[in-house]
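Working notes, structure below.
The complex appears here without one of its protein chains, the remainder shown in place.
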Amino acid sequence: MLRVALLGAGRIGQVHARSIAANAHSALVAVADVHAEAAAKLAEAYGAAAMTVEAVLADASIDAVLIATSTDTHSDLIEAATAAGKAVLCEKPVDLSLARAQACLAATQHHKAPVMIGFNRRFDPNFAALKAAYDRGEIGKGELLSVTSFDPAPPPVSYVKVSGGLFRDMMIHDFDMACWIYGGAPDRVTAVGSSIVDPAIGAAGDVDTAVVTLIWNDGRIAVIKNSRRAVYGYDQRVELLGSEGLLGAKNVLENTVEKITVAGAVSAKPEYFFLERYMRAYAAEWSAFVAAVAAGTAVPVSLQDGVAALAVAEAATRSAQTGQTVALSAAMLEAAA
Amino acid sequence: MLRVALLGAGRIGQVHARSIAANAHSALVAVADVHAEAAAKLAEAYGAAAMTVEAVLADASIDAVLIATSTDTHSDLIEAATAAGKAVLCEKPVDLSLARAQACLAATQHHKAPVMIGFNRRFDPNFAALKAAYDRGEIGKGELLSVTSFDPAPPPVSYVKVSGGLFRDMMIHDFDMACWIYGGAPDRVTAVGSSIVDPAIGAAGDVDTAVVTLIWNDGRIAVIKNSRRAVYGYDQRVELLGSEGLLGAKNVLENTVEKITVAGAVSAKPEYFFLERYMRAYAAEWSAFVAAVAAGTAVPVSLQDGVAALAVAEAATRSAQTGQTVALSAAMLEAAA
Amino acid sequence: MLRVALLGAGRIGQVHARSIAANAHSALVAVADVHAEAAAKLAEAYGAAAMTVEAVLADASIDAVLIATSTDTHSDLIEAATAAGKAVLCEKPVDLSLARAQACLAATQHHKAPVMIGFNRRFDPNFAALKAAYDRGEIGKGELLSVTSFDPAPPPVSYVKVSGGLFRDMMIHDFDMACWIYGGAPDRVTAVGSSIVDPAIGAAGDVDTAVVTLIWNDGRIAVIKNSRRAVYGYDQRVELLGSEGLLGAKNVLENTVEKITVAGAVSAKPEYFFLERYMRAYAAEWSAFVAAVAAGTAVPVSLQDGVAALAVAEAATRSAQTGQTVALSAAMLEAAA
Partner (left out) sequence: MLRVALLGAGRIGQVHARSIAANAHSALVAVADVHAEAAAKLAEAYGAAAMTVEAVLADASIDAVLIATSTDTHSDLIEAATAAGKAVLCEKPVDLSLARAQACLAATQHHKAPVMIGFNRRFDPNFAALKAAYDRGEIGKGELLSVTSFDPAPPPVSYVKVSGGLFRDMMIHDFDMACWIYGGAPDRVTAVGSSIVDPAIGAAGDVDTAVVTLIWNDGRIAVIKNSRRAVYGYDQRVELLGSEGLLGAKNVLENTVEKITVAGAVSAKPEYFFLERYMRAYAAEWSAFVAAVAAGTAVPVSLQDGVAALAVAEAATRSAQTGQTVALSAAMLEAAA
């Protein structure tokens, strides 16, 4: 039984609390949050203790921490928790600063405590089935990967301003998806974007609609499309053209009902947002973490993977600003020297 | 908080145990089973007590019982539990004998304790969405309802012999579906069947493939298709033609992945069987029961509904044997005199 | 080059005229119609001659006739044309009277001139692909066949009165479909129907919504659903459950566009009616006839097939009237003695 402390009692923390409690091999024993009240309330609902982060790290009976705090605290908490010997599952992204994430990797890579980054989409049963089919060679060699990822509605501009920008905040999921499916980081990154959904997002220096093209050194290509607004819901699709066929993972719809009238045939929309679409993925992600920690095997998403995704985001940001293809250097993917 | 005893610790009892435990408004406090060991094991997993049925009924702190025992005990247990003042959720069918079910209805209808029958499919989100759209008038007046319901594999012949036959054991779900969607019992029943899947089923006096047509007194028609074997999984679809359109609820697939190669475009199969397909429905069914008991409102599936479905099954059995349409008399739908 | 006369210049005759003219191996040389003007107009459009039926039959340069006249003239024209040595393609049904159709079969079966009945749906590329896959054994042994066949709107009651009733006029296509797919006629027929779409159809002694169940002597079942009104268009589907899987032919939609908005995902409706849906089937039917006549091989839909479909329609009509299953005797399927 893995004894777990949850750091961060916000919306995503609450999702994780449920996964931790529902898993037969883990127990939620502590919750910490800068808002003591939020920690207390969530702790009570699950029969856990509200604690400070310091107390958590000092408590030898706690085996693991799940970091679901604000992004700017991730690197510090990863370093402190691994130093304290806790296994770590940290929400994405590792950091908004690539250099800081690389330093975090350098600081933690010789610790025994495993660090896993929460790229939850890898655990979606549909994307996992696509990846498994590809790995079994069912469509031969991958050549052209397409990722569609649209949010239902843009976040407030106040959030956009501190988000690190669309590439680091939102598309980072898709960068990880591409690197995961192809098995490694790309060579070159080309990005274009515009703020056509909301000019205020452009005024804040960000884009809300973007297309990024990644090329691997053997010529494989991936193209990622992001929009901050698809009014019909959370559009999450992956498609991979290979030498022997095409694999596609379609959206998960709200239900299977179809109505046909003189106005046409109407089916349900995609699940509205990540809480609906990825609920099963969050549970599976947690199960995979618990299983790896229990077995002492490598966690399925490493801190290195988190750095790689951030490096691609960094390159995409630069490409969108300059109109030039940006090469991804080896140095961008490594731990700080 | 509803304090619940589970009667029956078999496969379906285990499903219900999870729903009871997961619901924020109910607690599983006791488990009873003729196999004391099974009761003990399940009780332990949920921190409940293993008890005899008698002890459960005598325990005033227990508010409700969920009856998931073998069918031949249902009527007796419903009567005993309601006499003891417990709210009851009983698995389908009420009984294999229509007369016994009618007597049970007579014996319990003047008790205050609510009795709900476990027609879980009404709580499937897809069928519920279809029903809601129909009730909102989205396709006008219903005219022709089609229910497709195929199991993945036939049960052992030993089970078939004590099952009451396909109409009472399997199609009873679909009879309830038709009565629920149209809102009331049909006038006439016509049934045909054959044992083409397994001759041993025919030798046991039953059919494994059947089509039943129901007609309501205003001319509405429902047609139900059952097969004991669809090798690809649990095929569960409903389609309703109305004066202004068609509503259809399609199968729930294992995932959304599609693979296109020279061999064609391959998608996932339907969920394999009821534990996969109706897991959400079981939870929703339990929630609806708990909510109705808490609010003191009518349960959404009455014992009367259970009798009606059994009456249709009885009529279908006779029609298949005689080759004649069988009228459903008012007496068949009522409590015993 | 097959030299062809078209008998009947109405709506369906015009469809056939186009097929005859477009086929590289046939030429439309004559058109006859009781309305001389209609014949003249259609003949002129294709550079053919307007002639009387008598003149057509007397003209030795004409190789084949396509009979697209009113149903009550079919048997007489088939007999006269085969007696004159013409190859015949006759629209369905052979006749409204089973006895008359059986006499026609008796009168023509020893002639060399081939007679083909226009069950056009066999030539629809979708149904043909389903049949071919079944015949290759792709789903094992057929067990339960379902045919859905809904018209977009009911015909005028004046037509209903002379139509021979839904079973002979409309469902006869589906009877042929079932006999064709399973390869032979059923043993027993059970039919139910109602006039829920339009009470005037009921007042005229017919039904507008019906379900017929057919059983073959080895236990295979087919169920056919008909409605005179599906406001969204021509609903034409076939589904076959076999021992190793399910084959289904879905509707042909007007286009492949899908629109997803907050109101849901809207796709196109089915093609509106038979002229849209079966245009390719009519052309393929004609090609198959021309090819068979040229090669001297058996035509793909025989007059015997036409009699069999009519015998099933006769049995269904009786079953719907009596509420009893009707056995199909060998005598009903044979030529008149």
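Letters are used for the chains, namely A, B and C, taken in the order the chains are written, and counting of residues starts over at 1 for each.
Definition applied: a residue touches a chain if its C-beta (ideal position, glycine included) is under 8 Å from a C-beta of that chain, and two chains touch if they have at least 3 such contacts.
Keep in mind that what you see is a predicted model, and the values were worked out from it rather than measured.
From the set B:T73, B:S163 or B:S267, the residue in touch with the chain omitted from the display is B:S267, counting the whole complex. For the chain left out of this panel, the touching residue among A:A128, A:I215 or A:A294 is A:I215. Not every partner is drawn; the one left out touches chain B at residues 231-232, 253, 260-270.
With the whole complex as reference, residues 22, 125-126, 129-130, 133, 138-139, 244-252, 254-262, 268 of chain C touch the missing chain. Within the entire complex, the positions of chain A that touch the omitted partner chain are 141, 143-144, 146, 148, 150, 188, 190, 192-197, 209-211, 213, 215, 218-221, 223, 225, 227, 229-232, 235, 241, 243-246, 323-325.
Just so it is clear, only the chains that are shown with their structure count from here on.
Here the chain at the heart of the structure, going by C-alpha means, is B. Chain A and chain C have Cα centroids lying 58 Å from one another. Inter-chain spacing, taken between the CA centroids of chain A and chain B, is 41 Å. Residues of chain B in contact with two or more other chains: 244-246.
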